[in-house]
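All protein chains of the complex are present and in place, except for one that has been dropped.
Coming up: chain A.
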Amino acid sequence: MEDMRLADRTASARENKITARGVQVYYGTNHAIKDVDVDIADRTVTAFIGPSGCGKSTFLRCLNRMNDTIPICRVEGRIEIDGEDIYDKRVDPVQLRARVGMVFQKPNPFPKSIYDNVAYGPRIHGLTRNRAELDEVVEKSLRRAALWNEVKDRLTSPGTGLSGGQQQRLCIARAVATSPEVLLMDEPCSALDPIATAQVEELIDELRENFSVVIVTHSMQQAARVSQRTAFFHLGNLVEFGETGQIFTNPRDPRTEAYITGRIG
C-alpha cells in the first residue's frame, strides 16, 4: 500500500480537470443520478465503482454529453471542464466529444480497415495536413494502444477481423488518435481475457501521463491497481470519493465498506 499512497500524493497535487456540482439525471421520471459533486484531477486515473444500476455509466456519459443522444434523458446541474460549463448553449457537443474521448464496454470497431478506424477522428476533425502526418498519428495511436506490432503489416484489413482484445485496443487507439484531454472508459475490460486486461491496464497507466482517465469497473482489484482516486456510487448517490488507498483500506461510509468486502452488490 505504501507505493499507492505515493501515487495518491502526486495525484492530489494536480489541479482539477473536471468539476461537477449538483448533477441530477432523469430518464423520464426515473431519477438516476442524485445531486452528485465530483472533482476529477488532471493526469490522474479516477475509478467509478458501485453495484449494477447505480448510475456509473450514466454519470460517465454526462461528461461528454453522450446522454444527448437519448431523447428521454435530462441532465441538470453544472459540469465544467477547465472552468468552462459544458452544458452551456455555446458549447458544441460535437467539439466537446473530440476533447473528451470514450471507450465502450463492448469493442465497437467500425466496418472499415484498421487504418481507417484510427484515422476516423483525425479526418473528421481535420487534425492533419497531409497523408504523412496522418500516417504518423495512426502509428503513434496504435503504439500507445500496444497494438502496433500486431497489426503493422495489415493496416488495410478490416478492424472487425481482429480478436476481441485487439478490437478493444483498436478502439482505444481510435479514441486517443484525436488527442483528447480526458478519456472515459466504461468497463473497457469486461470482454477481455486476463492477458488483454493486463495490457489495457498497463496502457491506462501510460495514458495517465497525458490524459486524465475516468474508468468504470466492476473489479475492485482493477480499481485498486490502476486508479489514484475512487468514487463509490450507490443507488444514484455518490457515497464516497477519495484517494484509492483510503477508500479500499479505510472507507468512511459503512456502505462503501460493505460493498468492498462483498456484502452489497
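Definition applied: a residue touches a chain if its C-beta (ideal position, glycine included) is under 8 Å from a C-beta of that chain, and two chains touch if they have at least 3 such contacts; residues count from 1.
Everything below uses one rule, namely that contacts and distances are computed from a predicted model.
Participant: Which name from "Phosphate transport system permease protein", "Acyl carrier protein", "Succinate dehydrogenase hydrophobic membrane anchor subunit" or "Menaquinol:cytochrome c reductase iron-sulfur subunit" does UniProt give the chain that's left off?
Facilitator: UniProt lists the chain left out of the view as "Phosphate transport system permease protein".
Participant: Can you work out which residue in A:Ile114, A:Ala175 or A:Ile247 touches the chain that's missing from view?
Facilitator: Considering the complete complex, A:Ala175 is the one touching the chain left out.
Participant: Given that one chain is not shown, which residue among A:Ser52, A:Gln95 or A:Asn130 touches it?
Facilitator: Touches the omitted chain: A:Gln95.
Participant: Have a look at A:Asn16, A:Thr160 or A:Gln246 and name the one touching the chain we're not showing.
Facilitator: Checking the options A:Asn16, A:Thr160 or A:Gln246, the one contacting the hidden chain is A:Thr160.
Participant: Spell out, residue by residue, where the missing chain touches chain A.
Facilitator: Missing-chain contacts on chain A: residues 64, 66, 69, 71, 94-98, 101-102, 104, 106, 108-112, 120-121, 124-125, 160, 171, 174-175, 178.
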